[in-house]
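Here it is, the structure in full.
Yeah, one chain of the complex is gone here, protein chain that is, but the others are all in their spots.
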Amino acid sequence: MRHTMADIYDERVISRASWTYRTFEAGCVVVGIGAMMLRTEPDLPAGWGGICLAIDIFVLLVFALDWLVRLWVIPLQHMAMSPADARKEWISSRSSIIGILSFAPMAVMALVDPSPAGAPVLSVLWVIRFAHYSQGIDMLVSVFAREQQAITGVLFIFFSVLLTGGVVEFLAERHAQPQVFGSVARTLWWGITTLTTTGYGDAVPITPLGRLVAGAMMISGIVVFGLLAGILATGFAAEMKRRDFLRNWDLVAQVPMFHDVGPGTIADLAGLLRPRELPSRTVVARRGAAGDCMFFIVSGEVEIQLEPKPVRLGRGHFFGEMALVTGATRNATVVTTAATRLLVLDIADFRALASAKPELLDIIHQEAGRRSSPT
Amino acid sequence: MRHTMADIYDERVISRASWTYRTFEAGCVVVGIGAMMLRTEPDLPAGWGGICLAIDIFVLLVFALDWLVRLWVIPLQHMAMSPADARKEWISSRSSIIGILSFAPMAVMALVDPSPAGAPVLSVLWVIRFAHYSQGIDMLVSVFAREQQAITGVLFIFFSVLLTGGVVEFLAERHAQPQVFGSVARTLWWGITTLTTTGYGDAVPITPLGRLVAGAMMISGIVVFGLLAGILATGFAAEMKRRDFLRNWDLVAQVPMFHDVGPGTIADLAGLLRPRELPSRTVVARRGAAGDCMFFIVSGEVEIQLEPKPVRLGRGHFFGEMALVTGATRNATVVTTAATRLLVLDIADFRALASAKPELLDIIHQEAGRRSSPT
Amino acid sequence: MRHTMADIYDERVISRASWTYRTFEAGCVVVGIGAMMLRTEPDLPAGWGGICLAIDIFVLLVFALDWLVRLWVIPLQHMAMSPADARKEWISSRSSIIGILSFAPMAVMALVDPSPAGAPVLSVLWVIRFAHYSQGIDMLVSVFAREQQAITGVLFIFFSVLLTGGVVEFLAERHAQPQVFGSVARTLWWGITTLTTTGYGDAVPITPLGRLVAGAMMISGIVVFGLLAGILATGFAAEMKRRDFLRNWDLVAQVPMFHDVGPGTIADLAGLLRPRELPSRTVVARRGAAGDCMFFIVSGEVEIQLEPKPVRLGRGHFFGEMALVTGATRNATVVTTAATRLLVLDIADFRALASAKPELLDIIHQEAGRRSSPT
Partner (left out) sequence: MRHTMADIYDERVISRASWTYRTFEAGCVVVGIGAMMLRTEPDLPAGWGGICLAIDIFVLLVFALDWLVRLWVIPLQHMAMSPADARKEWISSRSSIIGILSFAPMAVMALVDPSPAGAPVLSVLWVIRFAHYSQGIDMLVSVFAREQQAITGVLFIFFSVLLTGGVVEFLAERHAQPQVFGSVARTLWWGITTLTTTGYGDAVPITPLGRLVAGAMMISGIVVFGLLAGILATGFAAEMKRRDFLRNWDLVAQVPMFHDVGPGTIADLAGLLRPRELPSRTVVARRGAAGDCMFFIVSGEVEIQLEPKPVRLGRGHFFGEMALVTGATRNATVVTTAATRLLVLDIADFRALASAKPELLDIIHQEAGRRSSPT
């Protein structure tokens, strides 16, 4: 039981049970937040409030239990440490803190204010449980860290324009519309809706100077948009490249065929291959389809459904290269027989390889020759 | 008749008839949707409703007929398969499904609700017929697939900010404006109009805390814009490069002159050339114009209008290289004599070639010399 | 007189007179359009209308005269052609058409409707006269042409979402708000203000389904923004690189020092240098300032204010390399003595050159040595 739970929680394991558990967890978050939202509806039919409350308490208990079970099984994942040490280290980890935030604040708040607008609204913290599984978030955080200086510069421009524009607008409009432009603080509210081009319309300048300033602020707003987009695009492209490279390097180094090639060639390959994970009994390539890539098997096994007898290929082998060389369609359907991790080489990169690294193609041709020979 | 229709439907054929048919089809979509829109106008003059109905029925019948004719002629495009197999395969193809969606849902709906707001509004499905011809759509789909992980991350941020901001705003404004901020769900409506910087103005915070949260959400909104633009820009640049490379590779490999150069050089060329398709009797280059590119003929024929006797060049030849070498303007007008597919080498790339691949320029010079010699 | 005007109109000539004329022309456009705008003010003081009318007629006559003078002097710029041929060719040129549009439509309209809201508003056409001088416009046009296919795809997505969302919204809101959502056409007006995140607030959905569709459309709107920005960023980067390369190639080829290096090296340099045009008596580098670039003189002359005797350098020479090598600040102020066209080599590129093309640095060192030696 404890080992089963440990496997479910281990993010490196891709099993049916862990998938089911994650889906259940996601469902709890969605249903729980939905119940919280329903409870705030003023014209909710009688009785619904109680059901919603019950749902939220149930989800709260699930997440508290989840944290305790994780604490219980964590030593199994870190056999090198003593159980106490493993637990101590885990408690201050990101995973544990997300877990604590899922139940502790709500439990404390329930003692203070258990009304619909009190403790239950803290269920909004449950969304961070999704962050746990999203690999995209880490990437976005890295991009912000990388471009921190430029983003600070843009924010400085943003707030300078906001403040300066706000003060000028205040001077221009304060006599015409004392209600909405009567103080700098009120004018800043107009300023931010204008600079972000939101434009609620609750505060609109009417004097010629006020409108001129407003126009300048709108244009500044789209320039700030543009700058931000440009900065993030630059940082994102760089981060993307770095991640793909590192991930692929580790995978390429696991393929026996590439053990003898130098690190330079592995670096080249790592820039070209794309990893793909497939569950068991999935079609990788279908007979008659256009062949636009070849595959290297990092782990798992595939079956090439050739006539008269299918062929099975395991770790370190590759397939699908024939269609790339001849330009013909796939001559056999390929199906995974176990959960399989593949590296995919696109036809465009295959052709670029022909130019940059002819020796790699030789390796592929040799392997292909060996495979088709009787031994 | 059947062969004519097959040619019209074959997307690889570029003929007057197929062009006419596609224009007719596009016209049907536009006129049909226009008629549907007109019928929903409450103050439509008497009689117009009937005309609009007739138009919609006509277009519906056209599309139903179109599907049947395609089914009839499809075996001619797949001679290798038996007619029944070809038809079976085609019925589940994208092309067929678009066709079915164009008439089946409307026909079924007409039995249930034939009023102007019932069956006719399904004519909006006709727009997907355009997707059939737009190559840009495929590219955009690939970009989304490529950046799926990062886009998921952005959407997660978007909905987290929306939910968290919505809950805080609800707490801040619910007593001040119970009508518009009285429940979390209602506040989320305000939240999405603010986070996307739409700003209808039907729900506007008035408390200081509410306005602070609103300002933070607007800024988050432009950051999300920026992130999304950055991600899509990165993915688009990569996809664009991949497509151009693959398409050009296939075209370059058809030019006899390049049969002997290695795959590395073809890869280089494929990164430089741009394809251009021209109908018959079109001017490719005009005498006296600045020469900023040279052309390779993939298929078709051009006439170089030299004095005293024009010269005709066919598949595998090239022209326009003189202006690049000498820097002079074009010394002759060049006109296509048939539908022609060209590869264009820009002057910037021509000059870069001089640096990267001097042997390619030698090939061009040799060919040019051979062409101008008497044999 | 005729030659003076020809020089003024020749865009390749950079003279005081041509600069003055262009400023006058720009002033005419701005003042003329301003006068037109003033005339449409309903509460304009008596008498002002007449003055504005006079201004517009004056500007109209200036532009008509401008066109005639250009027609008169154009043969001087195309000495190779007969005057009649040169004029015939010019009349259908972009330059001439802009000229004609500046006066012909207004003159014709004045016969039909000379009221303030009639002929004068055509003065808005005068803005295209600016397009004549803006080199940025050509670039943007090229970017759109280059990315035409992808932009068409985005527009297709935009209009599909608009139409589909509009129809669903019509079905959702037509009973609740028949005034603003009573027909598909009216709903499309709401749709476009929502999809572009403009959000006027004159049409706002109130039903739950309507708001859900609206939220989806706003999110689609920012995705379309992102896609468009991504496409244009990709195209713009490519076009920018191409233009810089071509322009620099032509300039580098004019520097005698580089006549002997091969085209490969010129291609490399063309990718590194940036052109700069300076009027006479302008400071290029100031003594004591940080030296972050060196300069090649394409045309004109500079004076290096060395003690005891200043040195003059003309076409084909270079200066400022010392600060790059030693890392010290500039040891002399450099001033142009005539209108001068320079190529600037940035310190970052100078250092990159040291790695990529050591022979180029040798050429620079040799030249520098020769210059400082007594001969």
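Lettered A, B and C in written order, each chain numbered from 1.
To be clear about the criterion, a contact is a pair of C-beta atoms (placed from the backbone, for glycine too) under 8 Å apart; a residue touches a chain by one contact, two chains touch by 3 or more.
Quantities reported herein were computed from a predicted structural model and do not represent experimental measurements.
Contacts of the undisplayed chain with the visible chains, over the whole complex, involve A, B, C. Only one of C:228, C:251, C:298 or C:313 touches the chain withheld from this view, namely C:228. Note on the undisplayed chain: of the listed residues A:152, A:329 or A:366, the one touching it is A:152. Per the touch definition above, the residue from A:242, A:312 or A:365 contacting the chain not shown is A:242.
Looking at A:231, A:255 or A:284, the residue that reaches the missing chain in the full complex is A:231. Touching the missing chain, out of C:193, C:248 or C:336, is residue C:193.
Here the missing chain is touched by one residue of B:6, B:229, B:251 or B:364, and it is B:229. The chain not displayed touches chain B at residues 197-201, 226, 229-230, 233. Interface residues of chain C facing the missing partner chain: 33, 36-37, 40-42, 117, 121, 124, 127-128, 130-131, 134-137, 139-140, 143, 158, 189, 192-193, 196-202, 221, 224-225, 228-237, 240, 346-348, 351-352, 354-356, 358.
Interface residues of chain A facing the missing partner chain: 149-154, 156-157, 159-160, 163-164, 167, 170-171, 174, 178, 182-185, 188, 194, 197-201, 204, 211, 214-215, 218-219, 221-223, 225-227, 229-231, 233-234, 237, 242, 245-246, 249, 262-268, 270.
Just so we're on the same page, only the chains that are shown with their structure count from here on.
Taking only C-alpha atoms, you rotate chain B by 90 degrees to land it on chain C; that is to the nearest 5. In whole angstrom, the spacing between the mean C-alpha positions of chain A and chain C is 40. Per-chain Cα centroids separate chain A from chain B by 28 Å. For chain A, residues touching at least two other chains, in rising order: 197-201, 229-230, 233.
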